[in-house]
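Every protein chain but one is kept in place in this view of the complex.
What follows is chain A.
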Amino acid sequence: MSELLLEVTDLHAYIGSPRGVVKAVDGVSFEVRRGEALGIVGESGSGKSVMARAIMGLMPARSARTGELRFDGKDLLGLSKQDLRQIWGPEIAMVFQDPGRSLNPVVRIERQLTEGMRRHLGVSRSEANSRALDLLKEVGVPDPERRLRAYPHELSGGMRQRVMIAVALSCEPTLLIADEPTTALDVTIQRQVLDLLRRVQRERGMSLMLISHDLHVVAGRTDRTAVMYAGRLAEIGGSHDVFEEPQHRYTSALLGATPSIEHQRHAPLDVISGSLPSPTDPPAGCRFAPRCAAASAACETEQPPMVDVGAGHAAACFHPVNMKEGELVGR
């Protein structure tokens, strides 16, 4: 059994739009190891959600995926729909951003929670129900018997996301993809849900892909972190390294733009000037070059390759943070 659970190699996900082809994911490679929590951070529009959906095969109409997606040795892009349906649920499960929209409003929690188990695990109705009760207890839903009979609108937002997590866990997946799982929740609830995700990931030895625009969400709860910018990976490495010693100029700018508790009051925040490049017509060189203070002529014309900048730490930057001025890395 390989240590690597999911291998993403040169993944492209393009979506047709009236304004041209949106290159939402444009050449991304990374892997998810067994039992690890990988964080994916990036600002809105960086392509993280499309990437999650591309891995799950949940692409909208008029879209295309190329590259390679290997899950547990299986080629996800080559499998038939029938074979994929055996993977979705018992192998890869997903938690969506807004539990108010990802639970069917007209179906009781009971069926939404048990239908996957009934299909994949072949358990009886009563067996599925008792497992559902256990799952609800595991994710911290009080009074699970009553919640099973409830409709989603009768639950609070945090409870709904706990239910969604229970749904995702129901068929005991080896990989859980959580796409902005707390963005739609109240701040006080966010922490509970994130800690829950981390807890079940550890207890079950499951792999977790935690996608967020919020660096703090990912920081303390993941083993490794990948930073995404404009459809590409900027940097990937151990979470501690990425957050403490960012190498890519984008990562360091992003961290610099994040207020922290030590931040002096009323002191100006280092914002990143400019905005995301056009997703239909991205710059030829480094995608961050137009907004980067350290950009040189090479950055404008050449795409910087991913190069190792430390142990298990790589960045796609000609001018990593710890390099001297004028020196180019990776050429």
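Here is the rule we go by: a residue touches a chain if its C-beta (ideal position, glycine included) is under 8 Å from a C-beta of that chain, and two chains touch if they have at least 3 such contacts; residues count from 1.
Note that contacts and distances are computed from a predicted model.
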Record-based protein name (UniProt) of the chain missing from this complex, from "ABC transporter permease subunit", "Membrane protein", "glycine dehydrogenase (aminomethyl-transferring)" or "Dipeptidyl aminopeptidase/acylaminoacyl peptidase": "ABC transporter permease subunit"
Identified contact with the non-displayed chain, of A:G89, A:P144, A:P181 or A:G285: A:G89
Absent-chain contact - pick from A:R131, A:R160, A:R224 or A:R291: A:R160
Which residue of A:S44, A:T66, A:N104 or A:N322 touches the chain not shown here: A:N104
Missing-partner contacts on chain A, residue numbers: 53, 56, 58, 60-61, 84-90, 93-94, 96-107, 111, 115-116, 119-120, 151-157, 160, 164, 167, 171, 184
